[in-house]
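With one protein chain withheld, the remaining protein chains of the complex are depicted in position.
Chain IDs A, B and C follow the sequence of writing; residue 1 opens each chain.
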Amino acid sequence: MKQFALIGAGRIGKVHAIAINAVANARIKTVCDVHQPSASALAGQYGADVADIDSVFTDDEIDAVLIASATDTHTPLLKRCAEAGKPVFCEKPLDLSLATAREAAAAINASGIVCGMGFNRRFDPQFSRLRKRVADGDIGALETLIIISRDPAPPPIDYINVSGGLFRDMMIHDFDIARWVLDEPIETVYATGSCLVDDAIGKAGDVDTASVTLRTASGKIALISNSRRAVYGYDQRIEAFGSNGMLQAMNNTETNLLHASANGVVSEPPLHFFLERYEDAYRIELEDFISALQNGTKPLADHNDGVASLQLAEAANASLQSGAAVKVNSY
Amino acid sequence: MKQFALIGAGRIGKVHAIAINAVANARIKTVCDVHQPSASALAGQYGADVADIDSVFTDDEIDAVLIASATDTHTPLLKRCAEAGKPVFCEKPLDLSLATAREAAAAINASGIVCGMGFNRRFDPQFSRLRKRVADGDIGALETLIIISRDPAPPPIDYINVSGGLFRDMMIHDFDIARWVLDEPIETVYATGSCLVDDAIGKAGDVDTASVTLRTASGKIALISNSRRAVYGYDQRIEAFGSNGMLQAMNNTETNLLHASANGVVSEPPLHFFLERYEDAYRIELEDFISALQNGTKPLADHNDGVASLQLAEAANASLQSGAAVKVNSY
Amino acid sequence: MKQFALIGAGRIGKVHAIAINAVANARIKTVCDVHQPSASALAGQYGADVADIDSVFTDDEIDAVLIASATDTHTPLLKRCAEAGKPVFCEKPLDLSLATAREAAAAINASGIVCGMGFNRRFDPQFSRLRKRVADGDIGALETLIIISRDPAPPPIDYINVSGGLFRDMMIHDFDIARWVLDEPIETVYATGSCLVDDAIGKAGDVDTASVTLRTASGKIALISNSRRAVYGYDQRIEAFGSNGMLQAMNNTETNLLHASANGVVSEPPLHFFLERYEDAYRIELEDFISALQNGTKPLADHNDGVASLQLAEAANASLQSGAAVKVNSY
Partner (left out) sequence: MKQFALIGAGRIGKVHAIAINAVANARIKTVCDVHQPSASALAGQYGADVADIDSVFTDDEIDAVLIASATDTHTPLLKRCAEAGKPVFCEKPLDLSLATAREAAAAINASGIVCGMGFNRRFDPQFSRLRKRVADGDIGALETLIIISRDPAPPPIDYINVSGGLFRDMMIHDFDIARWVLDEPIETVYATGSCLVDDAIGKAGDVDTASVTLRTASGKIALISNSRRAVYGYDQRIEAFGSNGMLQAMNNTETNLLHASANGVVSEPPLHFFLERYEDAYRIELEDFISALQNGTKPLADHNDGVASLQLAEAANASLQSGAAVKVNSY
């Protein structure tokens, strides 16, 4: 039984609480949150105690820390985990600054702790099967990758203001998936973006509609298309095209009901948002992390993946400014 | 917390054990099986004790009995539950004999215990949504119902021999769904069947390929098509056609991956069999039963539904012999 | 160049006129219709002349007769073709009376003329490919065949009154397809039907919603489901299930556009009706007939198929009356 300290009792903290609870050999021992009532409420739900953060790093009964607090706390907490020798699972993004993220990664590497990153999409059964089949050669050599990722609705402007921008906050998932499926060094990043969904996002200095083109060492091309708003739901698709065929991960729906009427044949829209779409993935990523703890293996996504995706996000921001492709050296 | 005695530790007993365990406010207290080692193994897995059946009916800590033993034990056990005033959830079919099933139902009605029947398909999210939308008038007045149900492979011949035949064992689910969706008295039953899959099934006096036509009081028509073997997996579809449109419940698949190659575009086959296809349904039917216990409501499927479906199965057998439609009076 | 006399300038006559015109080596020489203005209008459109029927059989420049007039004229005209030695292509049904149809067939057989029957669905590219793949063994041995055929809207009651009833007028197509795909003697026919769409159809003594179960010598089962009205369009599907898989012919649509909105993902309804759905088939059946004329081969559907389908329709009517399956000996 692995006992977790869960840091952060907000929306994403609750998602991880459900996931920890759903895993057979894991439980939440302690919940920490700067907002005490939130910590207490969540702790109460899972028979956990509430503690201040300092005690987490000295509590021998805590086997691992799960960081689900605000992004600017990630690096300080990761460093403390490294110092204390506590294995840690950290939500994305690792940090909003590449330089700072690299410091955190260096500390983790030096300490040798296991560190998992919350790139939930790698654990989605559909996407992981697509990646396995690409790696198995089912489409021959991969040549073009197209990732479409659209949220149902933009987050509140307060969130946008601290999010680090679309590339660090939202497209970071797609950068990670692209890296993972491409599986070779990425050499150039070109980004373009617009504010088409909500003027307030533009006033905040961000874009809400964006696309990025990645090109790898061997010439593979990845296209990523993002929007902060899709009225038909959470649109999450991947298309991998290769020398011997194509694999497409289509949207998931709640049921496979079809309704034929005078207006046509209607199937269901995609699952509403990430809680529904990646419900299984949140559990599976915990299982992978616990398996890494138990077997001394590497988690499927770790802090180095966090750094590498952030590097692509920073390159995208630079390209958005310059209008030219930016050279990177990211594997 | 509702404590269950689980009678029957075989394949379907294990399915229900998983389901009870997955429900928040339920646990297995006791496991009974004529094969003691099976009972012990399953009990050990869920921290339950093993007991002989007699003790179940006198144990005040047992809130409900779940009958997952051989079909010929259903009626005797149901009667004992009725005598003891123990709520009971019973696997389908209620019995292989309509007369005996009616005796069991009379005993249950007399005692007033809550009794749920394991017609899992009513609890499938897709089928229950189809039924709700039909009831809500989304297709106007229902006119024709087509139910296609094919197993991936036939059961062992030993099972066939005690199964009561395709209509009582397999199509019983489709009779129940037809009754539930049609929602009005059925007046005639016509059946035809063949042995096309396995000669041994024919030698056992059974059919492995069959179809039934039901006609209701108002003239609605339901067609049911069964096969004991579909090489592409467990085929479970319903089509409801009405005055204002059509609803189709299509097969579920493990993922929505598409693979385009020189051979065409391949999507996944249906989920393999009932354990995968109705995994959620087994849990939801338990939740419904527990809700009935707690709130004094009627379970979604009960012993009367067990009797009514068996009546249709017997009528189908009679029609298969006579070649003529058989009149029934089944709501 | 094969020159046709087209008898009948109504709706279905016009369909055949378009088809003849679209075939490279065919033209309409003469149009006949009891309603002279209709004949003139259609003739004018294709540079044909108008003549009375008697002259057709003595005109040496007429290579073949196409009968698209009222059903009760089919047998007399077929007999005259047989006497005159004129090849003939006749719309379905051959006749409303099986006895009379057999007389026509005997006359045709005696004379040795080529006779094609307008069972357009055999010539539909999708259905003919399904049939070929079944015959090629792509699904192993065929076991169950399900044919769903629904018109968008019922015909006028005046048409119903002279149509011979749903089985002879509408399901005749499905009987033919079933015979063609099953490809072995059919032994029993069970029918049920209701009047659910339009009371006037019931008052005319007909049904508008019906299903038929056919069983062959080897035990194969075919289910046919008809409705005179589907609000979503002309529903034309076939499902062939066998020992090694399943083939499904799905509905055709005008385009493959998908529209995702807050209401779901909408694809187009089936093509509206037979003119659109079988546009190619009407041309291909003419090409097949002309090829039979030129090469001395048998048309894909002939008068014997017309008789055999009518036999099934009469059996269905008898079964509808008796409530029992009717024995037939139809190949």
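Criterion: a contact is a pair of C-beta atoms (placed from the backbone, for glycine too) under 8 Å apart; a residue touches a chain by one contact, two chains touch by 3 or more.
Note that the structure is predicted; figures quoted are calculated from it, not measured.
Residue in contact with the omitted chain (choice from A:Ile113, A:Leu130, A:Met246 or A:Val328): A:Met246.
Touch with the chain omitted from the figure is made, among A:Gln3, A:Asn109, A:Thr188 or A:Asn256, by A:Thr188. Among A:Ala135, A:Ile157, A:Ala262 or A:Ala324, the one in contact with the hidden chain is A:Ala324. Across the interface with the omitted chain, chain C contributes residues 125-126, 129-130, 133, 138-139, 244-252, 254-262. Seen across the whole complex, the unshown chain contacts chain B at 230-232, 235, 259-269.
Chain A meets the missing chain through residues 140-141, 143-144, 146, 148, 150, 188, 190, 192-197, 209-211, 213, 215, 218-221, 223, 225, 227, 229-232, 235, 241, 243-246, 322-325.
Just so it is clear, only the chains that are shown with their structure count from here on.
For this pair, chain B with chain C, the centres built from the Cα atoms lie 41 Å apart.
Chain C has its Cα centroid 58 Å from the Cα centroid of chain A. For chain C, the set of residues touching two or more other chains reads 230-232, 235.
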